[in-house]
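Removed from the display is one protein chain of the complex; every other protein chain stays in position.
Now for chain A:
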Amino acid sequence: MCTGGSPSSNGSQTGDSNESEQQQQPAETQQQQQEQTLRTAVEASTPEQILAEYGENLKILTLNSQVSELLTIIRDKNTSRSDFKFYADRLIRLVIEESLNQLPYTDCDVETPTGAIYEGLKYRSGNCGVSIIRSGEAMEQGLRDCCRSIRIGKILVESDANTHEARVVYARFPDDIGSRQVLLMYPIMSTGNTVLQAVNVLREHGVPEKCIILSNLFCTPVAARTVVNAFPKMKILTSELHPVAPNHFGQKYFGTD
């Protein structure tokens, strides 16, 4: 289900300042033409290119037609709120399932009711979820649907309106979070600053970088690069790499727009 794969190359770290500028002012109509070219460029990226650019730990949900449709509906500004929530929940479910797929496992043979042996596998228990308030909470239900009794911690990160500097104001985790695999949930990454702060807090609580899986729906190339550079061992799962992030996600999902 996932692009990315063999541990061959490290992410190339060429920052593109032009790209990030456009990211800052997406609404300019004159730039639309440019944006379109840019977008096409990113979409056309093959899994190999992404692997070469961001390393093996950034994985993108296999873009089949069905996922494309979900993305389209979520991005469409004419989508009603009820449809938006419905299709967002579907996409979240797929991303969460795929994130769980990244968890470590061991082989396990079981006997089936027909008496035969099935060579299966077993996931380790002792995982937990951490959502970044507020939009990350939209993904909690998806996680609950897959793991009924999983523990869920929360982090509130506020960003300064002027400086865009992110600051953690609240964090509450299970006590033994240091010994768990952590599924960090945050749907929209446009700069990556919020996630950087959140991961820092997790590390302060003793969670090793390699034990964190970031579940994300929409990611900009800038944010991806930022996060990958800062935490090369953290696994990142997203459904789309696109220069324009649908920043209305949280507002529309929770109905506060």
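Criterion: a residue touches a chain if its C-beta (ideal position, glycine included) is under 8 Å from a C-beta of that chain, and two chains touch if they have at least 3 such contacts; residues count from 1.
The rule is simple: contacts and distances are computed from a predicted model.
Think of the chain that is not pictured: of "Ribosomal protein S2", "Microsomal signal peptidase subunit 3", "Uridine kinase" or "Clavaminate synthase-like protein", UniProt labels it "Uridine kinase". Residue A:Ser68 is the one among A:Gln49, A:Ser68, A:Gln141 or A:Ser179 that touches the chain missing from this view.
If you put the missing chain back, the residues of chain A touching it would be 1-2, 26-27, 29, 32, 35-36, 39, 43, 62, 64-69, 71-73, 75-78, 83, 86, 90, 93-94, 97-98, 100-101, 105, 108, 110-118, 120-123, 145-146, 148, 244-248.
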